[in-house]
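Moving on, here comes chain A:
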Amino acid sequence: MTNPIIENIRHSLGRTVQSPLGLRPDIYEPRLPESIDSEIARFLDEVKKLSGVGQKLSPADIDSTLKTLVAEQNIRKATVWGTPHLRQLGITKILNSLGVEIVSPNASKHEMALCDLGITEADYLLPETGTLVLKSSFEKPRAVSLLPRIHLAVVRPEMLRADMHQVFAEAKDSNYLVFITGPSRTADIELTVTLGVHGPKNLYVWMMKE
Partner candidate 1 sequence: MPKAQLFITCLGDQFYTSTLQNMTHLLERLGVELTFPPEQTCCGQPLFNNGFEDKTRPVALNFLQTFGESDAPIIAPSGSCAGMIKHHYPSLFKDGTPEHALAVDIASRTFEFTEYLVNVLKVTDVGAVYPHKVTYHASCHYLREMGLKTEAKTLLSNVKGLEFISLNEEETCCGFGGAFTVTYPEVSRSMMENKVKHIISSGADTVVTCEPGCLMNVAGGLHKAGSSIRAMHIVDLLSSKEELA
Partner candidate 2 sequence: MSQDTHPYIGFEEYSEHVPPSIPLAVQQATSRFVGGRAARVAELPQWEQLRQIGSDIRQHTIENMDVYLTSLEEKVKEAGGYVHWAETAEDARRIVLQIAKENNIKNVVKSKSMATEEIELNHALEAAGIESLETDLGEYIIQLAGTGPSHIIVPAVHLKKEEIAALFSEKLDINAPTDPIELARIAREVLREKFLNAGMGISGGNFLIAETGTLVMVTNEGNGRMCTTMPDLHIAVVGIDKVIPDWESLIVFLKLLARSATGQKLSTYTQFITGPRHAEGEFGPKEFHLVLLDNGRSKILKDPIGRDVLKCIRCGACANVCPVYKNVGGFAYGSFISGPIGAILSPQMLGTQAARELPFASTLCGACADVCPVKIPIPAILSHLRRRVAQGDAFALPTISTPIRATANLASLALAQNWIYRLGALVLPIINPFFRKNNWLSGMPYPLNRWTKVRPLPPFGARFRKWWNVRSAKETESTHD
């Protein structure tokens, strides 16, 4: 049972159901990664160019850096991905001790919308464009990187991939993937660049040192 649009297409192209699929043209060779330090530096540099705030951090620094962020940005409510690594770093505990109210990442969208800060990891990182690649699941809800006005991504060097080839080869069967390249922006009003239109206004990226 075929539909009229497919029939029209076949008719226009002079094809039939049996017509074979032509060979798809070749793609060029994928990029090879440079040294890990070079890739990290490039990634953080790109994040900076996008008006994001990126820095290298060791687990011991998390406490004080988070304290500074909470104070500077007036964080009252936060929500955090329920992933093992973030639990291991004790993010939620630290936030609690700073008096920040923790909202479950699986809470309703209305509750999530009241959060100031959303903390996620990243499944992959692309150094050439400073891109965070996030999957989606019960532990990694989509709203955490979208609804709060500040998005903090706590990432690790092992997430780096040379370019999109590797990411797609590994992740193409995910039911959802999002590339985040800098904070939300627009230039719709007189070409004045404005950050934080609908998505987060501030993007922080903490690259954990090994």
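Candidate entries met the following condition: all candidates are chains of the complex that A comes from, given by their letters.
The definition used in the following text is that a residue touches a chain if its C-beta (ideal position, glycine included) is under 8 Å from a C-beta of that chain, and two chains touch if they have at least 3 such contacts; residues count from 1.
Here the structure is a predicted model, which is why all the values come from computation and not from measurement.
For chain A, the touching candidate in this complex, among 1 or 2, is 2.
Looking at the complex, you find that chain A touches candidate 2 at residues 3-6, 8-13, 15, 19, 21-28, 46, 105-106, 109-110, 113, 128-129, 131, 136-138, 140-143, 146, 163-165, 168-169, 172-192, 194, 196-200.
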